[in-house]
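Only a single protein chain was left out; the remaining protein chains are all shown in position.
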Amino acid sequence: MDTRSYPRTLFPGSLIVLSAVFLHAIIAMPVFPADKPGDAVRIGVLAPLSGPYAAGGTSFVQAATLAAEQANSEGGVLGRRVEVVAADTQGRVDVAKSEALRLVSREKVSALVGAYLSEETVGVMEVAASHRKVLIVPVAATAEITDRVRDEPARYRYVFRVGYSIPQWAELVVAFLSDRSVRRYAFVGAGIRWNRELGDALGRTAARAGISPAYVSYYSPGNPAFDPVAVAAAGSAPDIVVLGDPGRNSVSFLKRLREVAPGLPVFSIGGALGDARLAASLPLSGPLFVQAAAWSGASAAATEYAVRYERRYGAPPVGYSDTLPYDAVGVLAAAWRKAGSLDAAGAIAALEMGAFQGVAGTYRFDADHQARWGTGPGDLRGTVVRWERDGARIVFPPR
Amino acid sequence: MSPLPQVLLDGLVAGGAYALMAAGMSLILGVVKVVNLSHGAFFTLGAYVAYAMADRGIGGPVAVPLAAAIAFAFGVFLGKSFINPARSHPFALPVGTLACALLFEQAAQLAWGPHPLAVDGGAPWPGPFGVVVRRWGAVAFLASAAILGALRILLVCRPGLPLKLVAEDEEIASSVGIDVEAVRYLTFGGACAMAAAAGALLAPAGAITPTMGRGPLVLSLIVVIVAGMDSVGATFLLSIALGVLGNACAYYLSPQWSYVALLCSVALLLSARPTGIVAVPGRRD
Partner (left out) sequence: MIRPAPLSSGWATQIRGGWLAAGIGLLLLFPLSYPDAYLLDVLTTGFLLAAFAASWDVVGGIAGQVTLGHALPFGAATYACALLTRLAGWPFPLAAAAAVLLATAAGAGVGQLASPLSGPFVAVLTLALAEAAHEIAAGHAFLSGPGGYAWGGEGGIPVVLPWGDAPPIASYYAALAFLCLSTWGILRFSRSESGLVLRAVAGSPLTAQASGVPIGRFRRLAFIVGSAFAGAAGAGYAAHVGRATAGDLSLELSFQAATFAAVGGRGTVVGPVVAALALHALFQGLSLPPAARVLLYAGTLLVTLRFFPGGVAGTAREVAARLRSRDRNRGGRRRRGGEAPPGGSA
């Protein structure tokens, strides 16, 4: 060992230790200093805010923020202000889990709302279960969420879903198809698991109503071949094409389909095609129907929400990735008020028993903690609109 | 009526779109010898320019050159400030250009919002045998053929001599008085302009979002490298072949498998010809 070089190594070594200690001090410092407890009730909202899913995630957080402001204008929760703390899940399960941990351990949130994609939501569920925080799932549709509540209620009883489950979604779609006297439909979706499950559920539910699929296909999410799918879907001569993808690919597919079949009616299960900023440049040579949880004009609450959302964010809501998170925060605030405390057990009891007014109607939860959407009495029904050049008209449910 | 002509035509068109994207990338790879992972970002930039113009009622003939000019300026900046100085370490360049793409995606999200936008492409043209000619598709096919044809001619003609020399041997090129640095950043800028023009031309085909360039980037990267990197003709033919293969596979097998089929055929092709389709003998790495 070359002893002469010791003085030279010691100096940089101590320098790095010092700077590392300094860095540690910076990292360990909370960036957003938490309010003093008792100041505000915090709700953690998890959604993808960067990357390919940022569109849905951004409106998700915007709507949740609006709901918190609404709750505050109604006097807050238990005399305290409601505050939304947003976290970016980046579309990844590991980030979703770790951000959920941040919200729980550092931001001291009282409950979680989210996430957006299935893979994020199942990650967040684990954190909610192990930290005993109520989690309201507004958008993610995968069957696993309610299946886990049913199979392991002791661990997952904290999880509630306000959005429609896959079988409920299929029921809502079939109700509309029956109303339009559709006999044969074509289903086109993204080749991912929940979209396939929706296609299967739709097939089963439609069969009971005497409606049969003329064509079912799922395009690859990596490099979708829209043109041949559009040709095949149009070639199967359906009464309507059901578009099962809520993302931006639904826009591309609609364009390609309208090029080969200009007049064919299209029904989108919601999402990107509910965006008014897009509708102006979409091909409306045939009818375009879009499903939404609620739409301006469906009820006084829905209209008021749409007006406030547009005034605040410059564009009307799409009725899916914003309306459901809005109602999730509203339901949570109402449950706390009803329980009279912020603790999880009280909120769970309130959510299990109560009925909650939201923009989409009255939310009630079943034994698996799934909000009741469908066609039965007391169920939430959703809304279907048809795009015209000058805006959307509500066409279902019939008045 | 048989759907076969329509499927084949759509395949040609899809291949034309890949080729349009690949054209600029192939130029950068051949002359500057950089795998440019920001190519998709420049494509997205072009699409947003087309959207912004269409929103003001201005059509493609203005949007395409404008998009190309903007991208050229950014491309020259990137070439001068990053590509040229970091060139001593070839591995820094793809990662750096990837960082540029991330930077641009986030900037586009801040500027235009994360939600999808669309440009009206107009009704398609009716063709013979009941076939529908998609308007953006015809444009993509013709433009890619024209750009790649022009590149091919440029590389054998006198004005393209500096490009060809720099591509083949930079030392000789600089010894005969060519400003190699300038050729590099101008080529880089030109290729970025081609990517943006492609984006503007293809904007009516689908939804415009900040991350729309990621998918086409992967396929055009594959096409350019497998085609032998500086062979323009092979790039065009391989693009068309992959477009037709992907579409035929989606129609006759399953759309779910079309991407996997493309990827597997590329893997097979590479195992059969380890130096690409067109192997250039004695190429210096």
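Just so it is clear, A and B label the chains in written order, and each chain counts residues from 1 on its own.
Definition applied: a contact is a pair of C-beta atoms (placed from the backbone, for glycine too) under 8 Å apart; a residue touches a chain by one contact, two chains touch by 3 or more.
Just so you know, these numbers come straight off a predicted model, no measurement behind them.
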item: Sole contact to the chain not displayed, among B:57, B:126, B:177 or B:274; value: B:274
item: Of A:142, A:168, A:268 or A:383, the residue in touch with the unshown chain; value: A:142
item: Residue of A:45, A:64, A:77 or A:93 in touch with the missing chain, whole complex considered; value: A:93
item: From B:92, B:145, B:178 or B:245, residue that would touch the chain that is not displayed; value: B:92
item: Residue among B:18, B:42, B:82 or B:136 touching the omitted chain; value: B:82
item: Chain A residues that touch the omitted chain in the full complex; value: 2, 4-5, 8-10, 12-13, 16-17, 20-21, 24, 27-28, 31-32, 49-50, 54, 87-88, 91-95, 97-99, 101-102, 104-106, 117-119, 122-123, 126, 130, 142-144, 147, 150-151, 191-194, 196-197, 218, 220-222
item: Interface residues of chain B (partner: the chain not displayed); value: 29, 35, 81-82, 85-92, 94-96, 98-100, 102-103, 105-107, 109-110, 218, 221-222, 225-226, 229, 256, 259-260, 263-264, 266-267, 270-271, 274-276, 285
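Keep this in mind: only the chains that are shown with their structure count from here on.
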item: Inter-chain centre distance, chain A versus chain B - centres from mean C-alpha coordinates, in Å; value: 35
item: Chain A residues touching chain B - in the complex, by the definition given at the top; value: 50-52, 54-55, 57-59, 191, 217-220, 222-229, 231-232, 235, 248-249, 251-252, 255-256, 259-260, 262, 272, 275, 277-278, 281-283, 285, 315
item: Contact footprint of chain A on chain B as seen in their complex; value: 3, 6-7, 10-11, 13-14, 54, 106, 109, 113-121, 123-124, 132, 134, 204-207, 209-212, 214-215, 218-219, 246-251, 254-260, 262
